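Pasting a structure here, questions to come.
Every protein chain but one is kept in place in this view of the complex.
Right after this comes chain A.
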Amino acid sequence: MSFDATFQNKRFNSVGTRPLRPDGIDKVTGRARYGADFNMPGQLVARVLRSPHAHARIKGIDTSKAEAVKGVKAIVTAADMPDLTDGDEALFAILDNCMAREKAMYDGHAVAAVAAIDESSAKAALKLIKVDYEVLPHVVDVDAAMMADAPVLNDTIFTQGVEPAPSKPSNVANRSEFGHGDVDAGFAKADIIVERSYKTEQAHQGYIEPHACVASCNADGTADLWVCTQGHFVYRQNCADLLGLEASKLRVTSSEIGGGFGGKTHVWAEPVALALSRKAGRPVKLIMSREEVFRASGPTSATSIDVKIGATKDGKITAAEATLRYTSGPYPDMWAELGAMTAFAPYDLENVKTVGFEVVVNRPKVAAYRAPSAPMAAFAAESAVDELAKEIGMDPVDFRIANVAKEGTRSSYGPVYGPIGIGPTLDAAKAHPHMSAPLGPNQGRGMACGFWFNFGGQTCTDLNISADGTVTIAVGTVDVGGSRASLSLIVAEELGIEYSDVKAVIADTSTLGYNDMTDGSRGTFSTSMATISAARNAIEVMRQRAAIMWDIPLEHIYWEDGHAKAAGSKHGNRAPLSVKDIAAEAGNTGGPIAGHSELVADGAGVSFATHICDIEVDSETGSSRVVRYTVIQDAGKAVHPAYVEGQYQGGAAQGIGWALNEEYIYGDDGRLQNPGFLDYRIPVCSDLPMIDTQILEIPNPNHPYGVRGVGETSIVPPLAAIANAVSNAVGLRMSHIPLSPPRILAALNAAKT
């Protein structure tokens, strides 16, 4: 990478301020265009037929009657989407998930789709498609799926990572192991050992905007896709690969996004819309209903986790061990592995071992959800840490501080840490007034730590300076959390202009180089790096233009405080040239002024947070209420602090919902019982207190401004913080998320008997 990303300890003028968000007015007035807001002349309406069975062989599909329905223009099944994945298992999983091939693997799995001139025609056609199913035994529970007598979903899955290799297929796709030291020897040194099993239920990202797109395939092999996504370049590649299109001939434009949180990181219905459009020869609009989103787009894993931790009486952990079982839906992935990597990451452990088991079940294909897999692992590990602190008689913050990871610690997932921020978040928690505030009746306090890997990735930015000196930046990372505001601040900072003179837009895939998705907390981290680089390239152009304007050598010109200045006494009388001055003369000094940058942003650095929670429990009903919540997290440098606070609060709110209420509930028939927001309860504003935040700024050495990603880590501690708070409130250790009123009440009643 030619760009020097080393941290430079500079004084900021724009970065760190809180200007109004550029997309705010459009969003609150309804002018913002989301996925479902695009329309094309002659577009058709698509509807998807989904399996009512959790597991069934598809013996045949008869679409003849549906095709005869007036207004129906195209029907597609898996036969219209041949397997072009060439042995790429991850891509095949996406294809099979978009349209079931030999078997329907879960309730809601797509089996056919219709495009018609209107919704009623499409719905009428769906009812006339006859699917001949052979219903098969199913399994949805992670522990049940691992039993020897469980129905096997895929007889080509033989557990990887075990010796000797198994001779029979099973639902356990992979075993992974991390750690170091000797846990048995460590436990032998322990005075006290806590050992407990935990479960977490499947939760959905719960983005407010369902998946939506308009696809238009042309006869010449070109195509357009307007879509709600976290990564339109990745969607372009997914669709091109699955449908045999040339990537450069498929133009994908991302809409505003009403939340993604990992759930919009690969395609779900978009290839189906394109396949319908290709067959019909007309544009096709496909919008998933909320029920379809729940049944057939990626939730997070359900888990079953065993934890064992031992410590000496003076508070030193001697060994920690966890076995983590994660569902991945019907297709193998790496969710358990991520859980195994993250479970004990906050701690300096001499002896640690984690084992992950990836388990396929008849549930929807799991997708990333904000720091994927880490919240469940942290729930189990941090619950056990809290219980151990209590057994020893130590304050939970002090116990964590006594065992905290620091620079030089070998992490539980392998590498030795460089400079990290978990210690400062714990110190801040210890000093925070929240920790010492009095509790009311029936209230409990809990705290917990969380860890996540952030990452960067391929990134590209165009910066164009208009003749009036205002600036447009075109970026390829979808703005899911305020990056247009933070990137505009960065342009203002680099060029020395006003924030209001910068307009940031998300370019489509035909007008900018490839960009990875907005995931891994990388949006502002990566794109700010490319934007700084592009701005500095533009400054070089402006220096050259100033040299032409003044007719003096380039090396006599330097850039300072947003102006080209002439160096030395020879040129001392020249008034500095502003961006506007230089831009006004661009037409006669060489043409348009632009800066461009393409780079790989790496070195994001790992991220830690500590959360504190007070909760009140009604022992008669099991109902609980969060009365106070504090998030402490390192941002490296908060470019737009209000947005950083928003990320902290949003992650906490989602974690609270997951901890207290959110849960996929399946019937004995393997069908999802609560695919709607009435029965799948996410928190709304009135459910939550104002979530306090404390931003720590420990500069990231691998970013010019010290920026770290902040999007994901804040969802990691809440499950454990809530569970610890509830456990302290009721005097019972709660080990099954969500801690819904029935579950709390059942625990209270069981304790009475």
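We adopt the following convention: a residue touches a chain if its C-beta (ideal position, glycine included) is under 8 Å from a C-beta of that chain, and two chains touch if they have at least 3 such contacts; residues count from 1.
Just so we're on the same page, contacts and distances are computed from a predicted model.
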item	value
Chain excluded from display, named as in UniProt, from "Carbohydrate ABC transporter permease", "C-type cytochrome", "Anti-anti-sigma factor" or "ThiS family protein"	"ThiS family protein"
Which of A:Val45, A:Leu338 or A:Cys460 contacts the chain that the document leaves out	A:Leu338
Candidates A:Tyr133, A:Trp226 or A:Phe261 - the one touching the absent chain	A:Phe261
Of A:Gly605, A:Gly650, A:Pro683 or A:Pro717, the one touching the omitted chain in the full complex	A:Gly605
Residue touching the undisplayed chain, where the options are A:Phe233, A:Tyr369, A:Tyr629 or A:Tyr705	A:Tyr369
Touch criterion as defined above, residue of A:Tyr235, A:Phe455, A:Phe608 or A:Tyr680 at the omitted chain	A:Phe455
Chain A, residues in touch with the chain not shown (by the definition above)	1, 160-161, 174, 176-177, 205, 261-263, 265, 333-334, 337-338, 368-372, 411, 413-418, 453-458, 519-522, 600, 602-606, 702, 711-712
